[in-house]
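Of the protein chains in this complex, one is absent; all others appear in place.
Should a chain be cited, it is by its letter among A, B and C, assigned in written order, with residues numbered from 1 in that chain.
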């Protein structure tokens, strides 16, 4: 099995789905000859032509809205928002339209649309090229939010998202693009949306995370093994709707839960994860449900010391895990 | 002290602040001669003229964006979004701009802007005139979210919001507009943003809510008193940032917590409230932290039986409170 | 007969214009009935097409049923009736009954949608349908279908960013979309001069590189002619057209509105003299296509259609409460 990077898994999934189904097409800013500013659509225009790899005008609401219309007609558009931070102008089309198409028409219409967006920091992207925006959409029934952490999950989940008959927000951590590599089968496969995944079995504490932080947590867990602390690590993968069963199961496993995300704490995904546990299995806990998250500031600043201050890292995470284990 | 309706308290606060500070002005759709579709700005154009009561073109991003610019210049705009559901086109201006003005300029600029929006259901408003949208904004540092439940709180909090030097989303429950009446002093007063309020002291269970549901909870609590169940009722009032101290204090008071909101459950404000409790005072709880919320469907349908199905009411709430008390 | 025949010139047969007249009246009578039902407390809400029937019916007649797509706005009852919806469908929606084909009673009346009739489901936030129409046109073109997408909106709604972004996208890709603006002079209470500074909404088309035309929306034949031309252009692959149909809203914005606060009764009375249905009636009579008797027959027929639809819808069952949980996602 070939070892490829996180972003190559994105490209591979897009290419295979476009080969598989002529109704799949990509649209967005600079996705054509430029192959995307991160090169996620690299080579697609050469293979599929500019009819199916559309460089759109600079207008996110149109990117989303045109995709909604095309999806309603029967296509399977994959829209790229150049940076997750720039999804804001498209919120009305995503939340009021895509998410409600099926429900409001009593199942007469539906909207098989994927919106891909690179999110997250640690790339000197400053306030507007580093944001995690998932928490703005995890209260919108009709939407699904996927945020994979490994190349394997990227390929399987992106394919599942493209074949899904409902709108899916597919958030790709831009720091993972080239940092994270992993084995990815050449064969076609999908991973069910809505299912979390245990990335490491453990018995002392439970860590629940996703995206880049999941990798930092695994690094920390590895080091802690040497110190005799065994961490159970759950990768949410789908952020909305959450996999309640898997969350409860993971929490019960050790009775000590640490939820970790890069996004700021208040109002973040972690709050809902914690609430599920506090509602479903409170009496099986041996410690308060802790959350380790980015600070509650508007976004990640540009200046290196400030960016470093914002970002969690394996050290900060290890310390928090150790502290919980010792609780 | 005069007893007035919830909406009259809105109008009173607006009028008094406009009299007090010539930099305060209102803008929005139909706020002028029509006095707003709910009549919240009734009489203002007659008193202050069309320079300070501006009927804008039908464009929410411009309403918010123009208000941001005016606020930066030194005015104190109060923008009305006709229905909270229609705030979506303005999300980019609110989240990327208003919320980050101060932070991104390192305190050189700031944005004293109030965005008023009627939210909530039970008025045959159907999918797009009934939504609760607060959960989309409770992960955005730089913003404040206020959602008062009584006329007294409306006047004091709206005045505080208008005098606040940062952007405030002020959500008014449209069903409360004429349903809820209460004593409101003629005098000028403000209520600090960020502080929850105990609306009823009690000892058996703690109910945490806001808006219309707060009133339903109080009704249920009253009935339960007769049955010997004493409920402690906390009104959040400010939904972001949350009043953590008050939440923990209220939770600890009885050890049994029920969080109630009209908005759907997953990703709603209740998740963060629960997570705060589960993190701060887990061992003082005698029951799992429960949430009673709207169903996780895109919005409240139009057809009466469907709307009724979606909306919580005093009966449903009473049953849940009783069930928790008996836990 | 003195008055010259304008409809044949426009390519419309006598039967077709009589058909147009029928649909205009059907829309008007359904609308009037809904107001009565609302005032009688039988339906919670009405939003009207009154005064805009000529624009709507004239436009829809230029489209090909079962082939072209419409993305109408909430006033377009005239459009959806021509495209295949029935009086019954309208009333089922007004009464929010389970059988309502638009939304199963989930949405307010005026939120049209029907896959069967190629009417894409609409919502309340204005102008979101405009980019959708562009997407439909893009998709149909990709699939090699020679489909035209019609979308409508008010003049106030032409100030939304989605109008601009959608129109520009369609212009760049030369897509078969018709942007049909029904300019009825008000956005709820806000008059034209507070919505727009341009002479005409049609003037915006040049900014997107396609033609914009302003027409008399009270004359269904004029509307048809302009629409037909736009449809032909679109089919020839020559791209979009923006049409601004000048009309007037004869009733309040909706059953929740009171228009006395923002416009004079005189103004409304004046506008009624120009009621598109009266005008068209006179034209058809001048042309000898219609006479008092025929007119009466037609109105009686419509009357009973409206009665039947109302009775059916009023007696139809509501959706089951628990059905509210259905169709959030596909299986």
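Note that in this section a residue touches a chain if its C-beta (ideal position, glycine included) is under 8 Å from a C-beta of that chain, and two chains touch if they have at least 3 such contacts.
Everything quoted here is computed from the prediction, not taken from an experiment.
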| item | value |
| --- | --- |
| In the full complex, displayed partners of the excluded chain | A, B, C |
| Hidden-chain contact residue, picked from the options B:19, B:105 or B:203 | B:105 |
| Contact partner of the left-out chain, one of B:42, B:93 or B:264 | B:93 |
| Full-complex contact with the absent chain, from C:108, C:133, C:196 or C:277 | C:196 |
| Chain not shown: contacting residue from A:85, A:134 or A:243 | A:85 |
| Hidden partner interface residues of chain C, rising order | 159-165, 168, 171-172, 174, 193-199, 201, 203-204, 206-210, 239 |
| Where the unshown chain meets chain B, residue by residue | 25, 51-52, 56-57, 59, 61-62, 64-75, 77, 89, 92-93, 96-97, 100-110, 141-142, 144, 165-166 |
| Chain A, residues in touch with the chain not shown (by the definition above) | 29-30, 32-35, 37, 55-59, 61-62, 85-86, 88-89, 124, 126-129, 295-298, 301-306, 308-310 |
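Here is the rule we use: only the chains that are shown with their structure count from here on.
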| item | value |
| --- | --- |
| Longest centre-to-centre distance from chain B, chain (CA-based) | C |
| For chain A paired with chain B, centre-to-centre distance based on mean C-alpha positions, whole Å | 30 |
| Rounded Å distance between chain B and chain C, as computed from the means of their C-alpha atoms | 37 |
| Whole-Å separation of chain centres (CA-atom averages), chain A against chain C | 41 |
| Overlap residues in chain B, where contacts from two or more other chains coincide | 61, 85, 88-89, 127-128, 296-298 |
| Shared-contact residues (touching 2 or more other chains) in chain C | 103-104, 106-107, 111, 123, 125, 161-162, 328 |
